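Attaching a single structure in C-alpha cells format; questions to follow.
Complex shown without one protein chain; remaining protein chains in place.
A, B and C label the chains in the order they appear, each numbered from 1.
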Amino acid sequence: MIKKALAVLLLAQLCTILFSFLSVYQEPTSLNAVSSHYIHNEPKELGAANAVTAVVVTYRGLDTLGEVTILFAASVVVGLLMFLHKNESAPRRDGSELLKTGASLLFPLILLFGAYVFINGHLSPGGGFQGGAIIASALMLTILANPNRHVGHGFFWAIESISGFVFVLLGIAGLVLAGGFLDSRVLPPGTFGHVASAGLIPVIYIFVGLKVGAELSSVVLSLHGKSEGGVQHHD
Amino acid sequence: MTSTIAMTTGILLVLIGLFAILTQKDLIRIIVGFSIFDIGVHVIMISIGYISDATAPIIENLSQLGQSYVDPVPQALVLTAIVIGLGISAFMLTFAVFMFKKRGSLDINSFRDLKW
Amino acid sequence: MEIFLIIFAVLTVASALIAVATTKKAVSILAAGVMGLFASIVFIFLAAPDVAMTEAAIGSGLTTFIFFFALNRVKSDRAQGGADD
Partner (left out) sequence: MVEPVYLIVVALGAAFSLGLLRKAGFVMHHLVLLLSLATMTAISAQWTVGLFTGSVSPAAIPTAGFSPPISINLQMGKTEGFLTLLVNLSVFLSSLFMIKTVKRRSVYVPMLMLVFASGLNGIIMTRDLFNLFVFIEIMSIALAGLIVLNGDIQQLGAGFKYILAGALTSGLMLIGIIFTYHTTGSLNIDTIANALTPELKAVGYAGLFLIFIGVLIELKPFPVNGFGLDVYESAHPAVGAVVSAGAATATLYAFAKIAIMSGDLFLELSMVVGAVTFVGMNVVALQQKIANRLLGYSSLSQVGLLVLVWSLVKWQNIANGDLIVLGLLVTHAFAKATLFWLSGIIQKEKIEDWGIIKQRIYLLFPFAIALLALIGLPPFPSFFAKWELIMALAANQSHLAIALILGGSLVEAVYLMRWFGHAFKNTAAEDETLSVSFCQLLPVFAGGLLLIGLGYPASLLSATASPIPWMLTAFVLFTFAMEFLPAKIKNIIVMAAIAWYGYPLLTTIGGYRVIFAGIFVIGALVTMIPGFSHKGNRLGFYPSLTMMFAGLIGIIEAKETMSFFFYWEMMTVGSYFLILRGKNSKPHALSYFLFSLGGAYLILAAFGYSFGQTTSVSLDTLSQVASTPYAALVMLFLSIGFMTKTASVGLHIWLPGAHAEAESDVSPMVSGILLKAGIFGLLMTFIALGDQKIGFVDIAYVLSWVGAISALVGNYLAAMQEDAKRLLAYSSVGQMGYALFGLSLMSHLGWLGALSLSVIHFTYKVILFLAVGGIVYRLKTKNMYEMGGLIRKMPITFFAVLVSIIALSGIPPLAGFGGRWVAYNAVIEKGWMLQGAIIGFSGIIAFLYLFRLIHTIFLGQLKDAHRKVKEAPLPFLLPQMLLIGLVMFLSSRPHTFLAPIGEIVKEFKPDGALTWTGPLAQSHLGYWDGVMVMWVFMGLFAANFALLFIMNRRAQPVKQFNIVYAAERPARPETTHFAYNFFAPYRRALGFLEYPLATHFFDGITDFLHAAAGFIRRLYTGNGQTYLFQIVAFVVVVFLLANGGF
C-alpha cells in the first residue's frame, strides 16, 4: 500500500512535468519548414503519394534500417535463449478440426493481403511494417490451429537475412548511384499515384515488409516453443 | 482542442502504464504496463503533429498540394516506435518466460540474485 | 466530431484502467489489446491512418497474441512442475 501511495505521489510529480508542457502547448496552425518540405516537395522529389511512407523509407530511411535491426536483434536474442534451453518444450493440445481447416483456407488469403499492404505502402496507408505484421498474424493463425505442427524456422531465417541484406544493398545503391545512403532516386519517380512509381520506395518497402514479417514470425515461433531452432543448428 | 484531448489521453495512459509498472508484482503484468505506457507515448506523439481541419498526409493527386495536411513526421516516428515497442515487448516476454522456467515464479520480488 | 474523439479517448483510458485493475492476467492482456484498438481509432481522428493501421495490426493484434503465447508457455511450464533449477 505504501508502495502504491509512493507511486501515486511520484507520478503526480511526473504529471506536473508533462503538463508543464501541455499548459504552454499551442496547436500549430501550419506545417513547420521540415514537414512542409515533405508535403510540398516530396511528390516532385520522390513521387510517393503517401508522405509518411516517403519519410519512413527515404528521408528517415536510416531510422527504418535501425528499426528492422532492433527487431532483428530481438529475434536473435529470443533465438539465443531458445538455443540455450533447447529440448525443453512440451507437447500441446491440438486445435479443433474446424480451426485447422479455417486456418489453412485463410492462410494464403492473409498472406496475399499482407503483400498487398506493403506493396501499396507508398500510395495508401500501410506499408512494410503493417504488411509484415499481417504475414506474421497469418502464421500465428496456423500455429494456433496446429500447435504441434513443425514449422521451419530456417525458412524465416533465410528470408530475414536475405531481405535485410538486400535492404542494405539497396541503401548502398542509393549511395553509389544517387545522392546518398538509402536514396530512393535510383529509379525514376514514375507516374505519380501508380504502383510502379516513387523510385525505390516500393522495392525497399517490400523488403522491409518481408524482413519485419520474418522477424516477427520467428519471434512468434520461438515463443511458441516449437521452433526446433536449436536442433537445426549444428554446433 | 482535438490535440489537447488526445494529448491528455496520452498522458493519462502514460501515467496508468507507469503506475502498473511501479506497482504490479507479476512480470507479465508489468510488461502489460509497458504496452500501455508505450501506447500513451504514441498518442502524445501523434497529437503533437495534429493540425486542426487538416487531412492525412496522403496526396491523392498533385493538384491537392494546396490543401492543409497534418505533419507526417510524428507519424513516421510513431511507426518506427510501434515496431520498436513490439520488439521490446517480445523481448521482455521471452525473458519473463525463461525466468519463470528457472525460478518457477513470475513475482519480480523473487529475482534478486544480484545486489549491493 | 470531438464528442466521438472524447468517447473513444475515455474508452481507451477505461480499458487501460481495467488492464491495470483486473485480477486476472488474461483479462489484463485482453484489455490492453482492446485499448490498442481504441487507441488506433483515436489515431484516425488525428488524421493518422498509417499509424492507426500499424497500431491495430502490431500494437494491438500481434502484441496481444505474443502475450498469450508467453502466458501459455508459463502455464504449460507450471503444469509440468515449473522451475528446473
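Heads up, the rule we're going with is that a contact is a pair of C-beta atoms (placed from the backbone, for glycine too) under 8 Å apart; a residue touches a chain by one contact, two chains touch by 3 or more.
Not measured: the values here are computed from a predicted model.
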item: Neighbouring displayed chains - absent chain, whole complex; value: A, B
item: Contact with the hidden chain (one of A:66, A:108 or A:188); value: A:66
item: Given A:39, A:81 or A:103, the one touching the chain that is not displayed; value: A:81
item: Touching residues (missing chain, whole complex) on subunit B; value: 14, 18, 21-22, 25, 27, 30, 34, 37-38, 41, 44-45, 48, 73-74, 77, 80-81, 84, 87-88, 91-92, 95-96, 98-99, 102-103, 108-109, 111-116
item: Chain not shown, touching residues in subunit A; value: 3, 6-7, 10-11, 13-14, 17-18, 20-21, 24-25, 28, 32-35, 37-38, 45, 58-63, 65-67, 69-70, 72-74, 76-77, 79-81, 83-85, 154, 157-158, 160-162, 164-165, 167-169, 171-172, 174-175, 178-185, 233-235
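To be clear about the criterion, only the chains that are shown with their structure count from here on.
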item: Selected pair, greater C-beta contact count between A-C and B-C; value: B-C
item: Whole-Å separation of chain centres (CA-atom averages), subunit A against subunit B; value: 16
item: Inter-chain centre distance, subunit B versus subunit C - centres from mean C-alpha coordinates, in Å; value: 11
item: Chain centre separation in whole Å, for subunit C relative to subunit A (CA means); value: 18
item: Contacts with two or more other chains, residues of subunit C listed in rising order; value: 49-50, 54, 58, 62, 66, 69-70, 73, 77, 84
item: Subunit B: positions in contact with at least two other chains; value: 2-3, 8, 19, 49-50, 56-58, 75, 79, 82-83, 86, 90, 93-94, 97, 101
item: Partner subunit A, residues of subunit B touching it in the complex; value: 2-4, 7-8, 11, 14-15, 18-19, 22-23, 49-52, 56-62, 65, 68-69, 71-73, 75-77, 79-80, 82-84, 86-88, 90-91, 93-95, 97-98, 101
item: Contacting residues of subunit C [partner subunit A, same complex]; value: 49-50, 52-54, 57-58, 61-62, 65-66, 69-70, 72-73, 76-77, 79-80, 84
item: Residue numbers on subunit A that touch subunit C, as the complex places them; value: 50, 52-53, 88, 90, 92, 117, 125-127, 129-130, 133-134, 136-137, 140, 216, 219-220, 223-225
